[in-house]
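Below you'll find the structure, written out as C-alpha cells, and then a few comments.
One protein chain omitted, others in place.
Letters are used for the chains, namely A, B and C, taken in the order the chains are written, and counting of residues starts over at 1 for each.
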Amino acid sequence: MMSKLIGLAEAAALVPDGATLSLGGFTTQRHPMAFVYELIRQKKRDLYLFGHSPGGDWDILLGAGCVKRVELAYEADEAFGTIGPRWRRAVQAGRIEWEDYSNFGMVTRFQAGAMGLPFLPTRTAFGSDVFAKEALSAEQRAADPRTSQLKQAVMESPFQPGEKLLLLPAIHTEFCVLHVQKATESGLVRVEGQTFADNIQALCADTVIVTVEEIVPEEVMRQEPERTLLPPFAVTHVAHVPFGSHPYAVYNYYDSDPRQLKDYHAAAMIDEDFQAYLDKYVYGVPDFEGYLAAVGKTRLDSLKADPDYGYSPNLKRRRLD
Amino acid sequence: MMSKLIGLAEAAALVPDGATLSLGGFTTQRHPMAFVYELIRQKKRDLYLFGHSPGGDWDILLGAGCVKRVELAYEADEAFGTIGPRWRRAVQAGRIEWEDYSNFGMVTRFQAGAMGLPFLPTRTAFGSDVFAKEALSAEQRAADPRTSQLKQAVMESPFQPGEKLLLLPAIHTEFCVLHVQKATESGLVRVEGQTFADNIQALCADTVIVTVEEIVPEEVMRQEPERTLLPPFAVTHVAHVPFGSHPYAVYNYYDSDPRQLKDYHAAAMIDEDFQAYLDKYVYGVPDFEGYLAAVGKTRLDSLKADPDYGYSPNLKRRRLD
Amino acid sequence: MTTISNPPLTYSLTELMAVTAAREIQDNEVVFAGTGLPMLGAMLAQKTHAPNCLIIFEAGAIGSRMRHLPMSVGDPRTVRGAAMAVGLAEVFTYMLQAGKVDVGFISGAQIDRFGNINSTSVGDYRHPAVRFPGSGGSCDIACLAKRTVIIAQHEKRRLPEKIDYITSPGWLTGGESRKEAGLIRGGPSVVVTTKGVLRFRPTSHEAYLASYHPGLSAENVRDDTGFTLDTAGAFETPIPTTEELDILRKVVDPERIFLK
Partner (left out) sequence: MTTISNPPLTYSLTELMAVTAAREIQDNEVVFAGTGLPMLGAMLAQKTHAPNCLIIFEAGAIGSRMRHLPMSVGDPRTVRGAAMAVGLAEVFTYMLQAGKVDVGFISGAQIDRFGNINSTSVGDYRHPAVRFPGSGGSCDIACLAKRTVIIAQHEKRRLPEKIDYITSPGWLTGGESRKEAGLIRGGPSVVVTTKGVLRFRPTSHEAYLASYHPGLSAENVRDDTGFTLDTAGAFETPIPTTEELDILRKVVDPERIFLK
C-alpha cells in the first residue's frame, strides 16, 4: 500500500498561480487553515475559489491578495463575525470578481461535478435576484474558461408540463483541500459529525489534498467502511497537521477559538491592522508550528474537546473583555 | 418520544390491493422477507413493484399472484440462482406487465424522487434497447397513473452543446419496506455494510415500514449520528423481526441459507412444487415464527454470523448433496 | 438594551422576539433553523410547547438536541446527540426541496411589504455601497420551506418600498406572482421585528401589522415603516410567560450569547 503522506509546504507548492480551488468546511468548522496560511506565505496569486459557505479561510486568503475570482453563497463567521471584513472591503473597492449563488445552488454545482454530469436541476432561486442578476458579465465569462460560460439555464420538465427547473452548471476544480479528523497513510478519510459538502467538493477536483488531525492504521479504518468519506482514488495527498483548522472547530478534537476570531475580525476591519495580523501569524512565522507557538499552548489547551461533548463546554465565547 | 413499533401482520395489513411498493435490499441481502411472506399470506393482489436488483423477494411475491406490474433492472439470486424462476415464467406466459431499465436507471429514478425532482439526468443507456424499446405500451401508460406517462426523455445540455443526457422520471410509491440491522423504537435506523438504494427508496415513499434485527436504545443511536440512514420523519413504522431476511443474508447477523435457496429454486421451476413450497412455508404456518420453525433452529444457528467476519465463514455453499 | 416592563414581568426586547418566534413553531414540525434568534426560538419551542419538533441545520445536523447554544449552523454543538449527521446536499435535496421542512427562519438587511428579503448588498449590485455575506441558504429556505418566519430590525430604511436586491423571495409582487415565478410552495407567514409582528393578507399577500410590542402603538410602528402598512385590527404582542423566560434564561442561553 503506497503512502500518500506529504509535507504541508510541499503540498501548498503544488498549487500554481491562477489555479481553481475549493476548500472544505463550513463557516466555523473544519477549514484547512494551516494550508491557507501556507498558500499566503507562498504568495499565491490569482486563485479562483469555489465554495458554498466559507468563513475566514476565504477572508484572509482574499485579504492577502491571493484571489482573483470567487463563486459563492456566503462569506462570514456567523455569530463570531457576521460579515467577512476583507470580503466586504474587496467587493466594495472593486478589488475582486465574484458570482452569487445560493448554498443549495453551489452544492448542486459540486454535486453535478461529482456525479460526472454537466449540470443538475433544482427547484430553488426562482423569483430571486440570485436567479435574475449576474455579477460577472458575459464578456468576463467568455474570456475565461475557469468559469462556466452560462451562470444557469431554465427548462421545462418533459414529465410534468408547465413545471420549471433551474439547471446549474457542474464545477470542476484543479484542487480541493479538506481538513478532517482521521485518515490513513493510504488516503482513506473519515469525517466525524457533519460532512458539509467535503465529499462532493473532492470528487470534482483533479488533485485532492487532505490535512488531518490524526493518522490512524489501515485496519482501524477498514473495520468501519461505512464511515469512509471518499473512494481511495479520490485522495491524492495526506498531510498530518494537528490543530490544522485553528481558529475554527474540529468536532471531537477542539473548539473554535473565540479570542482569535475576535482579534481577527477587529484587525480585518482596518487595512493596517490586517497587515499586522498577517505579519504576526503568517509572514512572521516560518511554518504552522510557528503559528501555533504564536497563538500559545495555554490557549490551544483551553480549546481541546471534552470527549463527552466533542467540543469545550465551558469555553467562554462572548464578552471576552 | 413516540414509539413507532408495530406488529408484522398489522404492518402488512396497511398495504391495500393495487398499492405501489418498493422493497429494500439487493439480490441476496437484506430483503424484508418476513414482510413479503405476510403480504402473500394476506393474499394481496395487483401490487405495483419498483426495484433495481431484487431477488427471491419479488420472485415469490409475483409467483404467488400478488403482483400486476413491475419496473426493474434485474431479477435473480446471482450465484444461488441465475434467474428468478417465477419471473421468467410470468413474463413468458404473459402473466405480468413490466418495464426494463438498467440498475443505474432505476437508482436514478429513486434518487430523483428522493430529491424532490421530477427527473434526473444520466449519461447511461444510449445505444441500448433498454433505451430504444419499451415493454409497456403508450396505452398502458396513459391508462394508469401509477406508472410514469413517459419511460424517459432526451435533452441536449445547454452548457456543452452537442452533449446528450437521458432524463429518467422520478419514482413515487405509497409504500417502501426495508429490512435493516438496527433501529430505535422512535424510528432511527442504522444499516451495516452496503446501503444499496434503501435510503432513496424510503425517501420517495409515503409510508415507510422498517423490519429490523435488533431494537437499540435511543442514546446508542445518537452517539453516532453519522451512521443513521434516514431522517426521523422518513420512518413511519418499525417491526422487530429477527431473521426477517431469511433465506437472504444480513451482514453481521446471519448469512444466506444455501439449502433454502436451492430448495426454493428447485421448487419454483415447477408450478406444483412452487405451490407446495408456498403451502409449507407461507400458507401452512400462521406467522413468521411458524416459518422459522419450519426452517428449523439447527439450520438457523448454522447461519449465524461470526463476529470476525460478519458472515458464516465455514458455511457450505455449493455441492450440498 | 431595551428593557420592557410589564408588571410583574421584566424582559428584554430580544427575549420578547425569541418567545414570539418560538410560538410560531408547532409540535412535531420540522424546523430549519439559523444562527441567533432562530436558534433561541427553536430551542425554546423544543423545551416548552413543541418537544417533538425536529430541528435541522443546513450544514448537516438533523434532529438536534443541543445542550449548549451553537455559534453557527456548522457548530459541533448542533451535531452531538443529534438523530443524524449528513451534509448540505442531503439537507437541501432530501429535506428542503422534497417538501419535508414545515418552517424555516430567515433574516436580512432589508425587507419589503411582500416579505422579499435582501441579504446581499445595498446600492448597485455590481458596485455596491455595502456588501453583506450573501444568500447562504436563505434563498433556498425562502423558496422551498412550507412557510418562513422572518426576523427583522424595524427601521424605516430597512423596510423600504423597494429593496435593492431580492436574495430570498417572499410573495414577490403579491397575488399569484410567487407561483408564476416557478416556486412550487411556501412563502413568508410572519415577520417578527424589533417593533411588532407583521402577517400577510391571504390573497394579495401584502403585509399588515398583526401586533405592536408592549410600550409602542400601531402608529409608532407605521411611522417607522418605509412602505404603507395596514394597522387596522393590530393588538399588543402577547408577552412572555414566566416559564418561557425562565427556560430561555436558564436553559437555552445561560451564557447570554444572543440574549440581551
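Annotations
Heads up, the rule we're going with is that a contact is a pair of C-beta atoms (placed from the backbone, for glycine too) under 8 Å apart; a residue touches a chain by one contact, two chains touch by 3 or more.
As the structure is a computational prediction, the values presented were derived from the model and not from experiment.
Within the full complex, the chain left out of the display is in contact with A, B. Residue A:203 is the one among A:203, A:267 or A:282 that touches the chain not shown. Among B:127, B:145 or B:161, only B:127 touches the chain left out of the display. Only one residue in the set A:47, A:230 or A:250 touches the chain that does not appear here, and it is A:230. Only one residue in the set B:38, B:57, B:77 or B:226 touches the chain that does not appear here, and it is B:77.
Listed by residue number, the positions of subunit A touching the unshown chain are 1-2, 114-117, 188, 203, 221-223, 225-226, 228, 230-234. Annotation for subunit B: contacts to the undisplayed chain at residues 25-29, 52-53, 72-80, 82-84, 87-88, 91-92, 94, 100-105, 107-108, 110-111, 122-130, 132-133, 135, 154, 163-164, 166, 193-200, 249, 251-252, 255-256, 258, 305, 309-311, 313, 317-319.
What we mean here is this: only the chains that are shown with their structure count from here on.
Here the CA centre of subunit A is 27 Å from the CA centre of subunit C. Looking at subunit B, one finds that residues 116-117, 225-226 touch two or more other chains. Multi-chain contact residues, meaning those touching two or more other chains, occur in subunit C at positions 61, 79, 85, 97.
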